[in-house]
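First the structure, which I've put down as structure tokens, then a few questions once you've had a look.
Just one protein chain is left out here, and the rest sit where they should.
Chain nomenclature is as follows: A, B and C, assigned in order of appearance, with residue numbering initiated at 1 for each chain independently.
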Amino acid sequence: MTANPIRVTVWNEGRHEQIHEEVRRVYPNGIHTVIADHLKTQGFITRTATFDEPEHGLTEAVLGDTDVLTWWGHMLHKQVDDAIVDRVQRRVLAGMGLIVLHSGHESKIFQRLMGTTCDLKWREADDKERVWVVKPGHPITKGLGPYFEIPSDEMYGEPFDIPEPDELVFISWFEGGEVFRSGCCYKRGNGKIFYFRPGHETYPVYYQKEVMQVITNAVYWAAPNEGASIPKERNYKIPLEPIKPK
Amino acid sequence: MTANPIRVTVWNEGRHEQIHEEVRRVYPNGIHTVIADHLKTQGFITRTATFDEPEHGLTEAVLGDTDVLTWWGHMLHKQVDDAIVDRVQRRVLAGMGLIVLHSGHESKIFQRLMGTTCDLKWREADDKERVWVVKPGHPITKGLGPYFEIPSDEMYGEPFDIPEPDELVFISWFEGGEVFRSGCCYKRGNGKIFYFRPGHETYPVYYQKEVMQVITNAVYWAAPNEGASIPKERNYKIPLEPIKPK
Amino acid sequence: MTANPIRVTVWNEGRHEQIHEEVRRVYPNGIHTVIADHLKTQGFITRTATFDEPEHGLTEAVLGDTDVLTWWGHMLHKQVDDAIVDRVQRRVLAGMGLIVLHSGHESKIFQRLMGTTCDLKWREADDKERVWVVKPGHPITKGLGPYFEIPSDEMYGEPFDIPEPDELVFISWFEGGEVFRSGCCYKRGNGKIFYFRPGHETYPVYYQKEVMQVITNAVYWAAPNEGASIPKERNYKIPLEPIKPK
Partner (left out) sequence: MTANPIRVTVWNEGRHEQIHEEVRRVYPNGIHTVIADHLKTQGFITRTATFDEPEHGLTEAVLGDTDVLTWWGHMLHKQVDDAIVDRVQRRVLAGMGLIVLHSGHESKIFQRLMGTTCDLKWREADDKERVWVVKPGHPITKGLGPYFEIPSDEMYGEPFDIPEPDELVFISWFEGGEVFRSGCCYKRGNGKIFYFRPGHETYPVYYQKEVMQVITNAVYWAAPNEGASIPKERNYKIPLEPIKPK
């Protein structure tokens, strides 16, 4: 799709790993490291950024050098600086892809781009999750069978307060009796946005082959059409000369 | 929503009941009778029509006197007369509501309006089905809780080969491990179309309170905006006089 | 559609009229007064609210007593209190209808609900505008012919940076050579949102019959399904008891 390698920035709140032993056991160097390490093996130019870095690691320079941003957060949603949220939103509308993971559904940036609460039902248990492919020919489902299973995961249930997705690519079935729209595609401005449900800080979901296949597929899907060249921000407020028909 | 009572025609293929004892035991007078009897209690003007009647009971006069048509078929999909399918399609595009039930997903009229195969996975077993409300404020989900259950039903599974619904209002969870988009809203021309999954000829699904609540709600939702006055069919091919700007 | 009269709150920034003589000449008591006076004649319970009132006139009590809110703003978009924007957004997601008029495209509340800049091209000139009906059977176009004309209006042009509308009901043609998506329908949460382009502070657009017909139609369309009873705000974060299949 692009001549040059896609440049991915993997953002992680990075706090659970510091304070919760049970999370550190699964992700000793943070969720971002596991995701970024995998994406590097796929040939992407990959960096990470976390909440504790200056400007949350998302400076103008970093975003200007990013084709696709992945977002994982949970505890610190409300503390994320509004100025950084504004900046990320501007970049998405200008063409940067955004992949929102799991508890990122309540992040300011996802709420901002959706216009809704992005609220949902949940249960912390070790439900088996079966993720069904609703769109078998979609680029994001490439390489998957009819479904894949996650042996133990937190449950998310409907209703999920989001705008109707442009394309719904996954629906999850949970052992406890719930369903969830687990893979949702949106376009906002020039940017593509993908929400992907699986993944919890206490389960090794981001080590699972199918989950990483989906994130890899989503990077390709969400990358700007022209690859590295994200269009400049738009400013349409230029009065036009009236033209006369022939 | 309308001053005058909504006029509903309940269409049923009506063949299973004639030849299969196990179906006759559940629906001795046919599925259409059970549905129509219930809709009458809701204040709708209700008639029935079946495959074996002349013109399948869907004459120009009948359709001209119908605000909402419900459709159940299974064995005889391919034998339905194309001329009648054309006629129903024209009426839907002109504003008549259409509610397609269960195995009606493979009917000519639904395939015609969708443009796709409407194919799906299925299994005849006595799966428990849990129907989740994805849109709690939608007119079609009025009066329901977060979900309702059908104790035993045929399973339908994804992928369901339909265009992306305008609004997805129900998703089903099945005991056997599958999910399905069970309530799908579309608009085509002036007509509203609702596909509703539950309902099988060997299970008493159409006697269940919540199922009939949904069909009742869907009749209100699908009725033409002006009630009884369905707009005339459209013919736009009228050359216009070019107008000159001031 | 509803047993009880729909309760409409007409919001106006109300500043142009105070400081610009040319606006005062057209709308001596403000745009809100003209709109509200007309809506009263249609049988709605109508009040007004403006920027200069405490809490911009949009207290919890006022919004709790509002089925549909109309929004006109221009000069003071950035000064609107974020807390009030939050409050309006919550009410829309809970079911209150919102009709955004003309320069309201850049209001915080519209940007918030859309997730995009809502930017567009514009030209202040006296272009003739011809508003075409794209959906002739839609409730919002009831009573209109194939198009209506506004003799002189400000021009808005594409691209308009909004999410793809759920339904596009009007497209405008401008004498100077531009086009614009002038009537856009959205659903967010339980709320319906309608953007309607025509209307400028220096032109008597809100005295025009067809324009007021559209706003009246849009009030009916945007009203909550149950009329006066807007559903309570949602809180889905309730852990569920896992249930076991039979």
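The rule we apply is simple: a contact is a pair of C-beta atoms (placed from the backbone, for glycine too) under 8 Å apart; a residue touches a chain by one contact, two chains touch by 3 or more.
Since this is a predicted model, take the numbers as computed values, not measurements.
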Checklist outcome for this item: Out of B:I45, B:L76 or B:L93, only one touches the absent chain, namely B:L93
Item to check | Option touching the unshown chain, where B:K40, B:H77, B:R112 or B:K142 are the choices | outcome: B:R112
Item to check | Of C:S172, C:N190 or C:Q208, the one touching the omitted chain in the full complex | outcome: C:S172
Checklist outcome for this item: Even though one chain is not shown, chain C touches it at residues 130, 132-136, 146, 157-160, 164-168, 171-174, 177-179, 181, 245
Next on the checklist: Touching residues of chain A against the unshown chain: what are they?
Outcome noted: 1, 95, 128, 136-139, 142, 151, 166-167, 175, 187, 189-190, 224-226, 231, 234, 245-246
Item to check | Residue ranges of chain B at the interface with the undisplayed chain | outcome: 89, 93, 112-117, 119-125, 127, 155, 157, 159, 161, 163-164, 166, 175-178, 186-189, 234-240, 242-243, 245
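By our rule, only the chains that are shown with their structure count from here on.
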Checklist entry - Any idea which two chains share the most contacting C-beta pairs? => result A-C
Checklist entry - Which integer distance in Å separates the CA centroid of chain A from that of chain B? => result 37
Next on the checklist: Please tell me the distance, in whole Å, between the geometric centres of chain B and chain C computed from their C-alpha atoms.
Outcome noted: 34
Item to check | Residue list for chain A, restricted to those that touch at least two other chains | outcome: 157, 159, 164, 166, 177-178, 245
